[in-house]
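Here's the structure we're looking at; comments come further down.
With one protein chain removed, the remaining protein chains of the complex are shown where they sit.
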């Protein structure tokens, strides 16, 4: 067994949500050791959070800048292998840029950064330094998403015609950001969240899911963004018509005011000879409707699935896997890439990279531009 | 027990689909007697079809014009009370116009006619002659659609924010019209179907369902229509963004190339304090999600439903009702209106009228206009 | 078009439930004319009910005896062709016996009679007079039940191993019979309902469904019957282990106190190479799980189904059919048999006959016997 990769986390302290998810997901396959952290933008809180999580005092940093400096000062065989960025969005760029520039691998939460300019910078830095850079579009880690991707790629539903993707939530149907709810507060604050609300937070997941499963490239966007909750500063609902290169069409819906939905990400892909349907809240199954035949219910963990789905499956069929395992699948692939990088091999892997992240940022930008435009179609 | 209303049917002969559905639906409550018919545009086929269905020879007409003339020549107490038009769309207008003008009540299939000009003519004729005029937007006859309408009206989900409606079919995923399939042939022929394909045939049902349940009025449309099957002459897929008066938003999808869907009409209505979800293929239930509480599964036939749902329910809960009963509910209401008209009362009823039909035609027209426009929003 | 069959109904007057269902189902295909009736055991109520339903005065009888006598006095070409018995159970036997004996065809509701002795009498009478005798185990009229039967027969799931059937209701969870609810009152009264409550009323439907779909013959029964509601005089819950000839096993559950269920009849059939699952409240689909392959969702109205399912289908796929059509399918087959009888042909048809009814009575008797026995297995 090879040694665990040492990681330093930025963000993810007390009151945070997603940081703990990352730590659990990283722990699942024993590829990672939680070695260092700068867990909050408030130094005191950062230190308090790190102590509570058992970080050794000398690697429990008050700031990410301190972490970067101190870790670089350590010998290479003690230094963190990667930084994991789980802060609000506006912090992603400086941290990712600094660590990637220093040759430390990076995993960043999504959306990657605030602007395409920043994204292009990161892409350039990664190209120059060769670090591994993962972006946690975690939903593409589900085995049945891998199966959907394989079925599309292998022609099981023929040439693609249409995609409907929706990411439906209801948790921001009221002005939760006024109740000192931290998750709501930063997500609705343009300074921290970026130019978009629902479209940035969850619409970009939907974009990534479509791109992963279908490989389709957006040609033009027609977006209508709405802020339904009075006084909110960013969109909480967005609906898009999409044109893909080659003639396929799309509908993308992302909302955080649709009461009755929890975290309802779902995709339907229609081709000339069949369709596929998958839903995140029921992730162990994939529906495949072949033209003129009964619809088939494909289940995770069964022998009839393809290699990709099998490779990302941990438990037998009927023993449900869920969000945590999908998240861990992204990290398992990142670990493999880092190990290959260390071994001098091509650091490839089946995970979303900085390029996916950059495309996601561009998606948000062009959606916001379309929403502000009187023209029907805004080129991508 | 009052006497059954005598009806003459135009269209609905051999090889037709929807004519028999109308006849079954009309028979269900014993309000109607099938008295006369001109069942095909081919006189010989019309006569053959009528004979097979047991029409007496002297009221088994070769053409609708012959039916109109002969019926008017009969004494009033023998004459048909209403004409039922179940032809391809292009025949609706002349027949409806002629019979309404002659003071005979009309039920027409949808979409009402090809153009708003024709629709306005019919509205004017109806206003002048006072006949009862029903349009068989049959899906609004379902009891749980009535319940959804009542819940919205009574404020159960608060001020409306958003509607998602989809009418998903897959039966035209291949070029069925080349296989001498009569239903496919006329629906994809602009001369018979009108200016739109999927949007006219099923998108107009979706429009009517939203209007019925929510009362929302469309302010502007942004449409993308596609013909996916090569050589087809009308759209087989349409996706719309909608703006309603007062600020609500909508997404409307209508497709006949989405393999895996049979007749999948579904609506989700989101308000400030809850949401409602209903699906035609599972029509006996309605989902109601109140803010902050568990989602509720409302079932037809239960004591906790409102008066409207109860009034349109025939069987106890768990004894499923379906398409036929919903269709019959429209006809039951039309019968009531005709009887009230005969009695000299206001011929009101809970059924789609010529005005709903006219709005549906306008919806199709404006959608086609939007699809041809570079402007994002086409006013309604 | 041949003439409608004239029927006289016994029972089904005001306050009744199932009589109206029979009338609607019979009307659906225009094979029947409602010609005579003795609609209540209370002569005055019988007459009042018949008048409200439009029966002519001279065929609106105060009692079934009067109806029998008067109809027999009419010339054959005016006389009713069949009697339809929709009374509480205890009335089935004398009426069925008298009309069958007189050479008039019979349709009776289920369970057929109170005792196997009565059932044997009826079987003998039918054998002697040759009348058509249908029993309205209506659930076997569903097209997807026909499909399940065909798949089993054609070996699609291999040799049968096990059947689980449940008929779950909750409407008698409280002592509704004390509230002057007529349906509850007679069903919980041994004098009218017979020796069993839930097992007779709905358990016999479950037995019939298994026999229809699988052809399995019960060898022995192990039953536990319970009366949960204090003061109730018959069982309101029954659970059975079953042994079938040839080695298959079964579980049969019938309850009227399972809150949350409306009319939830469901069957699962397991064979050596696959399984089938069908549920009455979602009747348009049938699940087929072949060994080692994805489960398939079979839908009514599709081209891939067998001939039996197609023959009993009226509407295209996605246009749901339900309880009424299934009921009408039974009557359509009975009509065919009567017409064949009239033509001097073998009066066969795909409907439950007096023999199915007799087997159902025996099922109830043996279940009650098993429940009273300390022996595990009571032979059938």
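We call the chains A, B and C, going by the order they appear; numbering starts again at 1 in every chain.
The criterion applied here is as follows: a contact is a pair of C-beta atoms (placed from the backbone, for glycine too) under 8 Å apart; a residue touches a chain by one contact, two chains touch by 3 or more.
Please read these numbers as outputs of a predicted model, since none were measured by experiment.
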{"item": "Touching the absent chain when the full complex is considered, from A:264, A:333 or A:356", "value": "A:264"}
{"item": "Sole residue of C:74, C:249, C:279 or C:340 that reaches the chain not shown, by the stated touch rule", "value": "C:249"}
{"item": "Touching the absent chain when the full complex is considered, from B:297, B:348 or B:375", "value": "B:297"}
{"item": "Hidden partner interface residues of subunit A, rising order", "value": "1, 17, 21, 24, 27-28, 30, 52-54, 169, 261-264, 280-284, 299, 301, 314-325"}
{"item": "Absent-chain interface as seen on subunit C, which is shown", "value": "157, 161-162, 164, 170, 173-174, 222, 224, 226, 228, 237, 239, 241, 243, 249, 251, 253, 255, 257-260, 268, 270-275, 277, 287, 289-291, 295, 373-377"}
{"item": "Contact footprint on subunit B, counting only the chain that is left out", "value": "288, 292-299, 302-304"}
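To be clear about the criterion, only the chains that are shown with their structure count from here on.
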{"item": "Chain of greatest Cα-centre distance to subunit B", "value": "A"}
{"item": "Intercentroid distance (Cα basis), subunit B paired with subunit A, Å", "value": "44"}
{"item": "Euclidean distance of C-alpha centroids - subunit A vs subunit C, Å", "value": "56"}
{"item": "Shared-contact residues (touching 2 or more other chains) in subunit B", "value": "none"}
